[in-house]
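Take a look at this one; I'll ask things after.
All protein chains but one are shown in place.
The first chain written gets the first letter, and so on, giving A, B and C; residue counts start at 1 in each chain.
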Amino acid sequence: MANIELLRPRSVDEAVDLLERSVGAATVLAGGVDVMAGYYAGLLRPRAVLYLGEAGLSGVQTTAQAITLGATTPLLRLAELGQPSNGAGAALAAAASRVGTRAIQIQATIGGHLFTRPPYGDLQTMLLALDARVRLRGAAGEREVSLDTFLRGNGETTLGPGELVTAVVVPNAPGHAGYERIALTRGIGPALLTAAAWVDRDADGRCRVARIAVGGAGPRPYRATRAEQALVGRALDDVALREAGALAAEQASPSDDTFASAWYRRKVAAVAVERALRAAQGA
Amino acid sequence: MSVATTPAAQTELVVSFTLNGRPVQVRTRALDSVLAVLREQLQIGSVRVGCNEGDCGVCTVLLDGEPHRGCLLPAFVAEGREITTVEGLGDVNQLHPLQRAFHEHFASQCGFCTPGMILTAKSLLDRSPAPSREEIVAAISGNLCRCTGYRSIIRAIESVAQQGGR
Amino acid sequence: MKQRGRGIAVLEYPTGMNQGGDPSQAYVKLKPDGTVDLMIGTVELGEGARTVMAQMCAETLGVPYESIVVRNEDTDTSPLDTGTFASRATFMNGNAIRKAASEARKLLLDVAGKELEAAPEDLEVVNGEVRVKGAPERKKRISEIAAAAIYGHNTFIAGSGAFLKPLAPIDEETGAVDAAATVAWGTVIAEVEVDTETGIVTVERMTCAYDVGQAINPALVQGQIEGGAVMGISSALFENLYPYYPSTEHQAARFGELQLITAADVPELRTAIVEEPAPNGPFGAKGVGEMTANAQGAAIVNAIYDAVGVWITELPVTPEKVLRALEAKQQARESAPRG
Partner (left out) sequence: MALSERTFAVVGKSVQKIDGLGHVTGRTVYVDNLTFPGMLFTAMHRSPLPHAKILHLDTSRAERLPGVGAVVSYRDVPNNLHGLLTGLGVQADEPLLAEHEVCWVGQPIAAVAAADEDTAREAASLIRVEYEELPAVFDPLESLKEGAPPVRTAYGVYPNYYLYAGQPCRRIRYGDFEAAIQKADHVITGTYRTGPIEHAPLETQVSVAVPESNGRLTVYSTTQALYFTMGLLASLVGLPLSRVRFVGGTVGGGFGGKVDGATEPITGLLALKSGRPVKWRFTREEECLYSSVRGACHLEYTDGVMNDGRIIARKVRSIQDSGAYNRTSPYGVNKNANHVAGPYRIPNVWVDGYCVYTNKQPTSAMRGFGVFEATFAIEVQMDRIARQLGIDPWEIRFRNAYRKGDQTPTREILDSVALIETMQAAAQAAGIELTATQRALSSKEPRA
């Protein structure tokens, strides 16, 4: 077995520098969940590994405007963002606490999670509904893109060569989240479908902003934009929720896989969206 | 030839950590797992290969008291930290309360998942000495067992929890 | 909407390989201090084979359970056993052990008779001591007799035993065959909740009752019942090795794809052990290992019908099958003539 070089940057600058000099040869290692599984399955044989765990990228910063999640922040830290019990932090906590099991949440990082392939990567769905942005650093400097732009599906992203994810930025806008995770097992095991909703209503209870994301019904989670538009300005009654679920399912592009058929995923996409919206109101 | 000619690059690493209270030092490569290092270099037989991809929890170790998948944890990450395996909890002559409870409640059939279950339970009781049944179930719901149906395992952990984790 | 239902399923289960032809052998020998080596070929899979073998050996010999050493790991020393499968280990090995231990016991009593100046048939073995019946003060510890046998009476206290239900022929015309050594019986009740929107079925409570002939070790029997119940639920509702059977497309290749049942999916379980002894079983025991995992699927499907009025006729019961059945039922209702 060829020896793999381990690169251990102690800062973001050093990480970017090392990555630029090893473009194409280095695999980025954060928590290790996906990289180690791929390595031991023989699917991954990198010449070098760039370890981000010592680059100072872990931590959560909360301001009135945003929650900034350092790229190597473990999901367990997100799962503990339970206070206050509403808002973006609670939404992240609700979704993060359902990922894998504690041992996975301890190791998996929010940055790495963006590269996780279906059927895993549930938290991507909630991040989409929260309108999260991804902060990137490369030799050319820093940029931010929306998660929606960042994700390409099946673990692929629009990350440029020599670029690193340094943080995920979640707007701390007013509103309530709802999350529905449909899975066979209640313990460890993949989700069949995830739906996340973010709703902000006016004083009359009419929907001002709705963001809906669906995971597990295509190569990447998607924003159910038609459903979102249909809800704006309306009271979120049963009819509206059902309609939103149906519209969300129309945008699905599922395929058959080991866990469920395309038919099933489309069916439950509608159900899950309806439930997520209902949960978002109840909050 | 090095891909990044920098002092930061290493191919063979010497990693020192504490294993069950004793300092150890191993030579590893970048992606050697804690599971591989414990089994192949340190003769820790209780940390076993169930899937090698994080699905089963058979290779659970405690890293600074928290459960980790030994198969997904690069060994170099353990540098300067403390790894506990079930050998470090107690031995036949001096059983840890969880070990005794698992034995007395028939919570181990083939025994293959048992060390991972006990360690996961230990970390729960360390965080929360009197967990509810729901918390116990949630804590072990990432560790697979194919023999017992989990019921006896839950009873064993509950019995220790009821004694305040002792 | 969530709807609840209850279903029952019962079963029979044969002990040992069908048709027989599956021998087991056992070998018992005493050490000078009266402790016992039990050599058998059965494999311990976790079910407790070693433990129940030691119990049956101790019971037959009349020695403490703790004095038995079970050696089952090496074909150079272990006699033949066909294998740990077909719910045969306790029954077949147990019968062989009973013979081997009885043979050793006879030698033990012969020596004890000489030591205690009594006829062997007047002796009994209780708690590791050989006593003269009716005169319990006339007794010797087995350790004393074992030593006396070796150093005084030039006797090797040992015994061997074999058990075989001979291979039975099958009548070509009628299919008649003496298939089962004995038959065990069981009943499973499932109580489920069906989510009619997702098709997901949750087992909320399960009750299992099995006839095991004689529980050699009730806690180990309980372990088989609980473990079997949960494996049975897992195979009924979760595991789907070939999701598009008979196509091999998307075959599950790892735990994450098999989706084995977890601790969080285990229902409330109630169990009962019935003991209708098998006349030919060791102490009346029947095989228990396999049958505990067999009837869950039918009980769950029957409970689903009770809950939502659809029959699922294929295992595993995936959420998709439930949803499709509910849709078909709905369509049939809508297209039915009104009247």
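Going forward, contacts are C-beta pairs under 8 Å (C-beta built on N, C-alpha and C of every residue); 3 or more make two chains touch, one makes a residue touch a chain.
Predicted model, so just to flag it, every value in this text is computed and none were measured.
In the complete assembly, the contact with the undisplayed chain comes from B:E53, out of B:E53, B:E66 or B:E158.
Touching the chain that is not shown, out of C:E144, C:D178 or C:E193: C:D178 (per the contact rule at the top).
The missing chain, though absent from the display, is touched by one residue of C:G34, C:G48 or C:G159; that residue is C:G48.
Checked against the hidden chain, the listed residues B:V15, B:I118 or B:A139 yield one contact partner: B:I118. Summarising the interface, chain C meets the missing chain with residues 7-14, 17-19, 21, 41-46, 48, 50-51, 54-56, 58-59, 62, 64-65, 70, 72-76, 78, 80-86, 126-127, 167, 170, 172-180, 182-183, 185-189, 191, 205, 207-211, 213-220, 228, 231, 235, 239-242, 245-248, 251-255, 257-258, 260, 270-272, 274-279, 283-284, 286, 289-291, 293-295, 297-299, 301-302, 305, 311, 313-316.
Against the chain not shown here, chain B presents residues 39-40, 44-46, 48-53, 55-56, 58, 85-87, 90-92, 95, 98-100, 102-104, 106, 108-115, 118, 144-147.
Everything below uses one rule, namely that only the chains that are shown with their structure count from here on.
The central chain here, found by comparing per-chain C-alpha centres with the mean of all protein C-alpha atoms, is B. Set side by side, A-B and A-C show the greater C-beta contact count at A-B. Chain C has its Cα centroid 31 Å from the Cα centroid of chain B.
Centre to centre, using the average C-alpha position, chain A and chain B are separated by 28 Å. The centroid of the Cα atoms in chain A and the matching centroid in chain C are 47 Å apart. Multi-chain contact residues of chain C (touching two or more other chains) are listed as 256, 260, 262-264.
In chain B, the positions touching at least two other chains are 53, 55, 138, 141-144. For chain B in complex with chain A, the residues that touch the partner chain are 2-6, 8-13, 29-31, 33, 52-55, 57, 60, 66-69, 71-74, 76-77, 120, 123, 138-139, 141-144. By the touch criterion given at the top, residues 197-200, 237-238, 240, 243-244, 249-252, 256-257, 259-265, 318-320, 323 of chain C touch chain A in their complex.
Those residues of chain A that touch chain B in the shared complex are 1, 3-9, 14, 18, 21-22, 25-26, 29, 31-33, 35-37, 39-41, 47-49, 51, 53, 100-104, 106-107, 186-188.
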